[in-house]
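Of the protein chains in this complex, one is absent; all others appear in place.
Letters are used for the chains, namely A, B and C, taken in the order the chains are written, and counting of residues starts over at 1 for each.
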Amino acid sequence: MIKVGIIGSTGYAGGELVRILTGHREAEIVWYGSRSYIDQKYASVYQNMFQLVDARCMDDNMEELAKQADVIFTATPQGLCASLVNEEILSQTKIIDLSADFRIKDVAVYEKWYNLEHKSPQFIEEAVYGLCEINREDVKKARLVANPGCYTTCSILTAYPLAKEGIIDMKTLIVDAKSGTSGAGRGAKVPNLYCEVNENMKAYGVASHRHTPEIEEQLSYASGEEVVINFTPHLVPMNRGILATEYASLKKDVTYEEVKAIYDKYYKDEKFVRVLDEGVYPETKWVEGSNYVDINFKIDPRTNRIIMMGAIDNLVKGAAGQAVQNMNLMFGLDEAEGLNLVPMFP
Amino acid sequence: MIKVGIIGSTGYAGGELVRILTGHREAEIVWYGSRSYIDQKYASVYQNMFQLVDARCMDDNMEELAKQADVIFTATPQGLCASLVNEEILSQTKIIDLSADFRIKDVAVYEKWYNLEHKSPQFIEEAVYGLCEINREDVKKARLVANPGCYTTCSILTAYPLAKEGIIDMKTLIVDAKSGTSGAGRGAKVPNLYCEVNENMKAYGVASHRHTPEIEEQLSYASGEEVVINFTPHLVPMNRGILATEYASLKKDVTYEEVKAIYDKYYKDEKFVRVLDEGVYPETKWVEGSNYVDINFKIDPRTNRIIMMGAIDNLVKGAAGQAVQNMNLMFGLDEAEGLNLVPMFP
Amino acid sequence: MIKVGIIGSTGYAGGELVRILTGHREAEIVWYGSRSYIDQKYASVYQNMFQLVDARCMDDNMEELAKQADVIFTATPQGLCASLVNEEILSQTKIIDLSADFRIKDVAVYEKWYNLEHKSPQFIEEAVYGLCEINREDVKKARLVANPGCYTTCSILTAYPLAKEGIIDMKTLIVDAKSGTSGAGRGAKVPNLYCEVNENMKAYGVASHRHTPEIEEQLSYASGEEVVINFTPHLVPMNRGILATEYASLKKDVTYEEVKAIYDKYYKDEKFVRVLDEGVYPETKWVEGSNYVDINFKIDPRTNRIIMMGAIDNLVKGAAGQAVQNMNLMFGLDEAEGLNLVPMFP
Partner (left out) sequence: MIKVGIIGSTGYAGGELVRILTGHREAEIVWYGSRSYIDQKYASVYQNMFQLVDARCMDDNMEELAKQADVIFTATPQGLCASLVNEEILSQTKIIDLSADFRIKDVAVYEKWYNLEHKSPQFIEEAVYGLCEINREDVKKARLVANPGCYTTCSILTAYPLAKEGIIDMKTLIVDAKSGTSGAGRGAKVPNLYCEVNENMKAYGVASHRHTPEIEEQLSYASGEEVVINFTPHLVPMNRGILATEYASLKKDVTYEEVKAIYDKYYKDEKFVRVLDEGVYPETKWVEGSNYVDINFKIDPRTNRIIMMGAIDNLVKGAAGQAVQNMNLMFGLDEAEGLNLVPMFP
């Protein structure tokens, strides 16, 4: 059994890690880290785990944790993982960081968008960007995986094949994304209260959201050119789910079949990416609770643009599910172990 | 592998059977019955099952189905199962009926509350009421199981130990129940439209809901006296979940500990019944997607009443999950096979 | 124009006072009190009031306010109004207190249920319980009105005629109430976050909620006997609305027509109480945004009980609307001025 430690186990992403790992046949959680709830029963913080988890919450002692765990998940605020990691820890255990600390290769870009000093830039180069479908082989060999952001996972995978194949004009790419509220975390803030979110919708972080450079960097690798995009996130009154609607001009005349063939080229053997049938557009509910990305597209000959759409569960493929998928790769397990989660409808 | 046929596989309870059985290691679905969608791909009706279910919907041919399947689930409107079942079918296969046709032993009571003529009363006596925690041994030997209703499962299990032990005055029992909207089914009706249900709450079927005699009958068996209750269901703007709040006068002075001991006597070895810690009251979200019943109670010395509360996922323990639990018992499998579903939060 | 001051104008009830008074033709708000947002533009706290309210938030200076305002609404936490009010203030202005400070005549009961020392018990006797339909004449002459609680307004008005006429056995009265989340206020607390409330339902304050003694006191006056009840509130995933389902045994055989006549006796001339047609049960959505109480009942001959149901918008008839109705009475205005709010559907 792989021994797993979680730092930040009482946030929503941490809770989802616990839910998923509870059903994982080759891993067991040995450390439920949670600074806010030290010594409290984990199941008293997440009552759904009553009689399923007996453990109590523990402090964020990464050095001690490194001795006990084969892998540490950090589901923590930006900056924390970078401030704790060091060579000794990495020599003892593997780390899958759900924060943004190691996602961006250019430390200056990170520091500018996150308005934080990076405390361990020496590990940025080594860290593997854990978008499994794209970097699978590198993930297998990694000590330190930067688990992608929720918006970014959805946004990148939706456009990736067309960026890679040079079908779309990257200068025209616009990503309009919509997210359920669990993406905002479990912090007690007025804007996240039920009555503020319910029956409401808004854009936020317009032209300034931190997932922007992450999407840009990855799509730059894919397309071989520097990509600068507009990315606009929106808050939607639902718990889970991200829908990305992406617009780009086509660089050449293509048919539905040609574009479909490109998507299939990259994804037809990917268990967790489902390119839907023609005319069926992704709905977040169809992937809820699962690790799937549902993708489809529509060519608009009137404007010569293609509209790409992708949907994920932000807590699964957008966070904990992908983290477990990375863990499976790092330990040579079946990539889908613990992730055979059937989407729940309704 | 147990071969499973489902009649009514495209209703919400049918869909949940498919979701659960997809993760069951000893059963496979061989027949996706759906009168409304014959020959259509099942996954086009429930897009969450895309790439998970390849089959097409088939007609409700129970005679043919009986030859192919080891067990048939009927997730159909009242009266259909009773109109189709016969001795030849029951000699070939087992039936788990999710409708009310075989739940009530007194056919006159059934016909009065359901306003239907019962087409096969000869099987009522044989049918086992499939509330596993109470009738486990009988279920194991049954050919025909009447799977309990959603409200009734929750209402009965919440009060059962106290009724059985004679702690509460059954003449004073009142059940005020609240349900998510999936209980209303997938039929296209104005009152179930999003805009009619959302931001709204109402009682319905006041003093006339069909689950009333079912609760009364089972609690009569438990208490050894004829039980007549008030049962009031309410529609709540959420997809899943039933919460039952039950009131009864205490027949004698009891302490928290004494009542807790009674609940433990009946439930401490029951995997799917969780009696919560003192002061923690059930929330539907804590059981969502799982087969759990969460129960707790509060004694009010001011009124000499006890308030009992129970929560289930109406589609799981209230329908498909319990049906699979019954199947597991009938086939001698681990009772929890396919039902190790961790509640999903948020 | 009546000059109005509001202490606590940035809570949800305070915000609703502002919304309603904006449409009132004989009142103007001169003081937007809000300790948390002093000097900030009111419209920056409630952006719906952009270009409608130009004022900034001010401190809770009741002495200064008493000089400037003809009436002060206190929409504040328990204890605050009692700690600020004094004879000098009451000689200068009228006060409508939306907190519980002056609702309960027995100070010991108040202090026990609220776990607070009452700072000005000398005004309790004078204070008028502002349930307009019941205490209209006293309200007209009052200096200090205790505006009823949200649950209590709904619970009392639903049962009042039957309690008054001795039709129901008060010892058997049970109130099972359900409320939208705005009743929990705008404080930043984890249990009120969107993801905690959405798709969830729970009971809370079981056998201990503070509105219990308030309901009991008023129904004691109505019935002429001491009333002790079970009152169970539930949290529902919607913004607004309270639904109370009430159960009581009938003291004598009555017909639908007889009970309807009793309700009509008390309510047929009441603009804001609507006794619905036979068989139509209250839904919270039908009163949303308005000052109405919708009421109906069902006699169950099987149990000899009557089930009474009432629905209000908790922020209107349950708080700000009733407060304005009280103001109108106190100043000799048309009782409905500013309250001709048509319920919004959907």
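Keep this in mind: a residue touches a chain if its C-beta (ideal position, glycine included) is under 8 Å from a C-beta of that chain, and two chains touch if they have at least 3 such contacts.
Just so it is clear, the model here is predicted, and its values are computed rather than measured.
Chemist: If the full complex is used, which shown chains touch the chain that is missing here?
Modeler: A, B, C
Chemist: Touching the left-out chain: which of A:117, A:277 or A:300?
Modeler: Answer from the full complex: A:300 touches the omitted chain.
Chemist: Would you indicate which residue among A:28, A:54, A:126 or A:199 is in contact with the undisplayed chain?
Modeler: A:199
Chemist: Could you tell me which of B:199, B:246 or B:294 touches the chain that is not displayed?
Modeler: B:199
Chemist: What chain A residues would touch the chain not displayed?
Modeler: Counting over the whole complex, chain A touches the hidden chain at residues 172, 174, 176, 178, 180, 195-196, 198-204, 206-207, 228-230, 232, 234, 236-241, 243, 245, 247, 281-285, 288, 298-300, 302-303, 305, 307, 309, 311, 346.
Chemist: For the chain that got dropped from the picture, name the residues of chain B it touches.
Modeler: Counting only chain B, the missing chain is touched by 12, 181-182, 186, 188-190, 192-199, 237-239.
Chemist: In the full complex, which residues of chain C touch the absent chain?
Modeler: 12, 15, 19, 22-23, 44, 46-52, 182, 199, 239-240, 274, 276-277, 280, 283, 285-290, 294, 340, 342-346
The working rule: only the chains that are shown with their structure count from here on.
Chemist: Using the definition of touching given at the top, classify the network of chains in this structure as line, ring, star, complete or other.
Modeler: Topology of the interface graph: complete, with all chain pairs in contact.
Chemist: Indicate the whole-number Å distance between the mean C-alpha point of chain B and the mean C-alpha point of chain C.
Modeler: Going by mean C-alpha positions, chain B sits 38 Å from chain C.
Chemist: From the C-alpha centre of chain A to that of chain C, how far is it in Å?
Modeler: Taking the average C-alpha coordinate of chain A and of chain C, the gap between them is 46 Å.
Chemist: Using CA atom averages as chain centres, what separation in Å is found between chain A and chain B?
Modeler: 36
Chemist: Multi-chain contacts in chain B: which residues touch at least two other chains?
Modeler: 199, 239-240, 283, 285, 288, 346
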